[in-house]
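The complex is shown incomplete by one protein chain, all other protein chains being positioned as in the whole.
Let's turn to chain A:
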Amino acid sequence: MLLVLAVFGVAAIILPALVRALGRRVFLVAGLVSFGAFVHTLLQAPAILDGDPEAYPIERLAWVTQLQLTLDLSMDPLSWVLALVITGIGSLVLVYCSWYFADDEPGLGRFAAVLLAFAGAMYGLVTANDVYLLFVFWEATSVFSYLLIGHYTGRRASRGAALQALITTTLGGLVMLVGLVLLSVQARSSSLDVILSSSPAGALTTTAVFLVLVGALSKSAIVPVHFWLPGAMAAPTPVSAYLHAAAMVKAGIYLIARFAPAFFDMPGWREVLVGLGVATMLLGGYIALKQTDLKLLLAYGTVSQLGFLTVVAGYGTRDTALAALALLMAHALFKGALFLIVGIIDHEAGTRDLRKLSGLGRRSPILATIAALSLASMSGVPPLFGFVAKETVLYGLLVGVESGDPIAVVAVVGVVLGSVLTVAYSLRFFWGAFARKAGVDDVTSLEHVRRGFLFAPTVLAITSLALGPLAGLADRALAGYPTLFEAPEGKPYTLALWHGFEPALGLSALTIVLGAALFVARTRVAAAQKRLSTGLSASEAYWDVMSGVDRFSARITSLTQRGSLSFYLGVILLVFIAVTTAGLVAGSTWRTDVRVWDYPAQLAIAVVMIAAAIAATQVQKRFAALVTVGVTGFGMSALFALQGAPDLAITQILVELVTLIAFVLVLRRLPAKLGDRHGSHHRVLRAVIAIAAGIVMVLIALVAAGARTTERISLAWPELAFVDGRGSNIVNVALVDIRGWDTMGELAVVIAAATGVASLLFIRGRVDSTSRAQRVTMRRRARARVQQSRVESIPGERRNAWILAGPTLDPRHRSILLEVVVRLIFHAVIVLSLYVLFTGHNLPGGGFAGGLIAGLALVARYLAGGRHELTAAVPVGAGAVLGTGIAIAAGAAIVPLLFGADALTSTYWKAELWLLGEVSFVTSTIFDIGVYLVVVGLVLDVLRSLGAEVDRQGDDASDRASGRRVDSTLADSTLADSTKADSTKEGRS
């Protein structure tokens, strides 16, 4: 069985590839696969028919062992019969498809693959012996059904119907899953066998079983969710024949039949199933009588028959179980055939409307004959198999009536009435499809139906015919499942064509007569139906519900999703304030001692910082706001210095400088005034939120400071740093050694941010990370430009080029003082940065501070000489610097692993070197070099992006404005144009 499943799966994957070579004949391959599965199933017959449950084939394969999920397959008589139906009819339908579709049908490969995969899923569904596996196959059939119904992707009706079927059946499937989970938890096993044989009882079980029934009934299109099945007729007709008549809709019936032996006497089981079944049978039959589209007629007929099957399978006695299986088989045979016949009519005549069809019977007597046979079987006319099945049903139910079961009475009355409708719409179908009608032109195109096209429906019809007389054979095949029920007294009922003159026979005759009468009076019936029409339809109710859900979600969205970031942030902050305050009030210990200050200078610094912060919120000019914020940063630096944190003070001051410059680089492109478009809204509300948040933070600080219960762990750090890390600067050793991994993470963040900056600015790839050849060209061009500007500089004014690219600048923008100073200090500053880097292990400094100092040196070069100066100063890309830095840091982390130590372990060397004296070296310095390079790379990246690239884009814009030919590559100008186009578009919107 696992093999069969695997073959189905693999074949479905291969099929689309075969379409090119085989065209529509690909379906013959698929049909062969399904036929192989049919034969395989047939070969299991000895084991199944033997009747010994121990001998039934079982296959198990571990699947997800952690969840105790197994691919647990087993085949008992019930599974066997269904597997035969699925694979047998599957192969016929697939063969039929090769005549139904043209070679150039769009999506042919996908369709063939999905149809075959569906057959596999269906096979898995009926053989699964694990409820979760069953559920997986169950949902798989829903999804495949969705894909198949929606095959005509270009048709709206097709997509809508597919979605409707999917939503309805998966909704039922999810409810079913809950039921299955309840059952498997209760039985402590997910094995279907175990669950059913333990036959649990109680309120929980009842609930669980009903949840499972919801899934089963929705899959089998039982009232009130019957509407999806007629909708699903938007599918190609072979799909309707297979999924919506023979196979998928039987999944629900299968589940009812599977559960019935264990639960038929559960309170409510019989009442619900018989009640809903009868309702469905009558409603389906009633609506089928109204249809003018042959396919819809069959669809409602199928709804009716599914109701019928639900009644019989749900009733749950030995005889009705036998009847249910017989009926299921009979239905698959005749309904499959009828759908295929409708497909042929539609294919050849171009319509399925019975008002447009006329004279088909004479055109194609063979088609009419096989249709007649199938319809007769559906109506329960002897000697067809449908008659045998219906006889058995009536017998089984009448036994119930005799025993005084009121439900049996309902069932018998319902079945008889439903069968009358069945006979009537069967006759209507035959008349509609094949009769000659006055005033309608004969269909002429049905001259030569190809034999192959007729093959599948003929086989099905002949089987219907043959199984009547051969009912004994069928009885032998079907008798296994009914033994799960208690055997009635006396000789068990068997399937047979002739049981003598019994009440059941009388009822059969009665239904045929009444049905025929109903058909004869069809004009009056139609008029009556019109008068009775309420205009209500379950399908419309479904669409109303769906659009109601849409409207509801739109309402909810517009309530919660205001579209304003400040609003969201405000909500988050309010929740933060409320929850934290509640927590602080509810149970906090206030054990913190508060002193006013550590030293008086704190007060002065604090006053300046607070004033600056308040000013920052109020000023209207961009640069003023920047400077006030900067004041708080320098204040921080002062606090750090006084608090005994020299590393922090240095780093803060350096970062503050770089930040200031980065801001200026960007803000110079923006208007000077802040918020000139929207101004400042909701000032009071924002102030309230802000102040509350500030107060909450103060309270948090007060509580948190008192929360410490043990000595701080950093008490061990001086020892760790000095002895193990070989450095006196505890903070630096912590960064590169003790907590090296944290720094590694930080480097990653820095690189990500730098990359982000570059990718926001360099829209068409980084100019500074181009190939070597291009870089050489660029550098040559830059040098040429430098030369040229020297020549072009004002005659007589021989300015010394203090820096490389100074002459490229407009003389008005040059500052000779700045150029001289930069020239004098640049190298000194770089040396200083290296000194800070290498002494950082023992003195304040280290990679971060050193990197920032070097970065500031580059900033100075850029400010003095512009972007060309920057290219001249650092001929490599910022990405290369960042990459080298992280590679060195990672190397420092990984190399110790090669020596069997932990990552980032440091080693210490000390040696006497000639001239230099005693030299010592700690390997964690290598890591610090990586840090240094990453920081330099970050600053360089910011300068290249926010500085040089912004300059270039600005130059381009002013070049364009002045109408000069832009000296830039084509890519640049396209970029500028597209940017311009973007901005105008945005501006309009």
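Definition applied: a contact is a pair of C-beta atoms (placed from the backbone, for glycine too) under 8 Å apart; a residue touches a chain by one contact, two chains touch by 3 or more; residues count from 1.
Everything below uses one rule, namely that contacts and distances are computed from a predicted model.
*Asks:* Leaving aside the chains you can see, what is the UniProt protein name of the one that's missing? Options: "Cytochrome d ubiquinol oxidase subunit I", "Anion-transporting ATPase", "Xanthine dehydrogenase, molybdenum binding subunit apoprotein" or "Na(+)/H(+) antiporter subunit C".
*Replies:* "Na(+)/H(+) antiporter subunit C"
*Asks:* Just name the one of A:Val423, A:Val443, A:Ala734 or A:Val881 that touches the chain not displayed here.
*Replies:* From the options A:Val423, A:Val443, A:Ala734 or A:Val881, the contact with the absent chain belongs to A:Ala734.
*Asks:* For the chain not shown, which residue from A:Arg708, A:Arg781, A:His827 or A:Lys910 touches it across the whole complex?
*Replies:* A:Arg708
*Asks:* Going by the contact rule already stated, which one of A:Arg24, A:Arg622 or A:Arg823 would touch the omitted chain in the full complex?
*Replies:* A:Arg622
*Asks:* Looking beyond the chains shown, say which of A:Ile341, A:Leu858 or A:Leu938 touches the absent one.
*Replies:* Checking each option in A:Ile341, A:Leu858 or A:Leu938, the one touching the absent chain turns out to be A:Leu938.
*Asks:* For the chain that's not shown, point to the residue among A:Pro236, A:Gly307 or A:Gly468 touching it.
*Replies:* In the full complex, the listed residue that touches the missing chain is A:Pro236.
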